[in-house]
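Below is one structure; the comments refer to it alone.
Every protein chain except one is present and positioned as in the full complex.
First chain written, first letter: the chains are A and B, and each begins at residue 1.
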Amino acid sequence: MTGGTFWLTGILDVAGIAVFAMSGALMAARARQTMVTFAFFAAVTGMGGGTVRDLLIGAPVFWMHEPIWIATCLSVAVLVWFLPNRMWPVRAVEWCDAVGLAAYSVYGAAKALQYGIPPLPAAVMGVVTACLGGIFRDVLAGVPSIVIRPEIYVTAAAAAAAGFVVLVWAGLPMIVAALIAAPAGFALRALAIARGLALPAYRR
Amino acid sequence: MTGGTFWLTGILDVAGIAVFAMSGALMAARARQTMVTFAFFAAVTGMGGGTVRDLLIGAPVFWMHEPIWIATCLSVAVLVWFLPNRMWPVRAVEWCDAVGLAAYSVYGAAKALQYGIPPLPAAVMGVVTACLGGIFRDVLAGVPSIVIRPEIYVTAAAAAAAGFVVLVWAGLPMIVAALIAAPAGFALRALAIARGLALPAYRR
Partner (left out) sequence: MTGGTFWLTGILDVAGIAVFAMSGALMAARARQTMVTFAFFAAVTGMGGGTVRDLLIGAPVFWMHEPIWIATCLSVAVLVWFLPNRMWPVRAVEWCDAVGLAAYSVYGAAKALQYGIPPLPAAVMGVVTACLGGIFRDVLAGVPSIVIRPEIYVTAAAAAAAGFVVLVWAGLPMIVAALIAAPAGFALRALAIARGLALPAYRR
């Protein structure tokens, strides 16, 4: 792996964590919670997916050795607490979350591949990285989780992660594969936000 | 440990995962979910317990290095999605689940012993392996979890795992202990299904 790839994955990682932390803090704001709950929700949503990924692939848990990640989540929680609510229009947050979802799916799959995980589980690690923080947030807050809503969300993460893994497997450099797969996953999620694209439900 | 034991635990493992994945996918079907949720529920229910066991005993997480396990869960999800619903009578699923429960309890305890875990925590690992996937499935779906229903379920897993550990500790070969303990756990669960056997609730 080249330095360029590391740099890319570093940027994708920051993007994912800050945006997801924001969605966690905003959930706490909507539920009229306290500062401590803001911090807890920001941390769980921002770092939960990556934590489970690292445990599963056998990597040291990323935020245990670099204080920057927790510091980012706590800063986002403080920001959301102090800035006026109308600063965070629902739509804007959804669009940021879509960027984070696409970036984080690719980043999770890339990290798994770097740890020698085969393509299929590596793609699943992309989905875990991108979606598990939000699922934890929803279970803790007691609201229906993203995984049981028909809207395209987990699917967009799966498309980005699987696309990335297939392109790498086909021989493309990781950075090129990422620059194709992440925008594709984002486009899929964008269709869901803009046009209400959803998967069909089971009707048998 | 002999090759025979490895072979046995391999069979028990496949049985457990496929059956549990099916119960996860059927939960998604009952909730009128999408294909992606089917896959997610099949994977979490089929592999959740074994994943936690591997993390706890310090083993590499089993499905990270062998794509066959995720592939099994995804295939089961697709099967349940496409086959007509009446193919899956509630009773038949319950009986399959009982086989999986007994097999997986013994398998989980055997793997823990092989990793040098002492008998008491090893027996608990059997229960974790057999029951945690179902608990995750219930928490995600928002239904009351098996662990808070009086019906004999966790108890049957505990009986199979503890029986296995005691027999091995008494000097029996693992394969013999498994062939005694798994049917015993299955019988206990069968009594719960057929006769409604349940534990007494707290009344003080």
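Definition applied: a contact is a pair of C-beta atoms (placed from the backbone, for glycine too) under 8 Å apart; a residue touches a chain by one contact, two chains touch by 3 or more.
For clarity, every value in this text was computed on a predicted model and none was experimentally measured.
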Hidden partner chain, touching residue among A:Phe20, A:Phe38, A:Tyr104 or A:Tyr153: A:Phe38
Residue in contact with the excluded chain [from A:Leu55, A:Val78 or A:Ile146]: A:Leu55
Touching the absent chain when the full complex is considered, from B:Met22, B:Ala130, B:Ala158 or B:Ala182: B:Ala158
Hidden-chain contact residue, picked from the options A:Pro67, A:Gly171 or A:Pro200: A:Pro67
Where the unshown chain meets chain A, residue by residue: 28-29, 31-38, 40, 43, 51, 55, 60-61, 63-67, 70-71, 81, 84-85, 139-142
Missing-partner contacts on chain B, residue numbers: 55-58, 117-121, 124, 135, 139, 144-145, 147-148, 150, 154-155, 158, 198-204
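Criterion: only the chains that are shown with their structure count from here on.
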Superposing rotation of chain A relative to chain B, computed on C-alpha atoms, to nearest 5°: 120
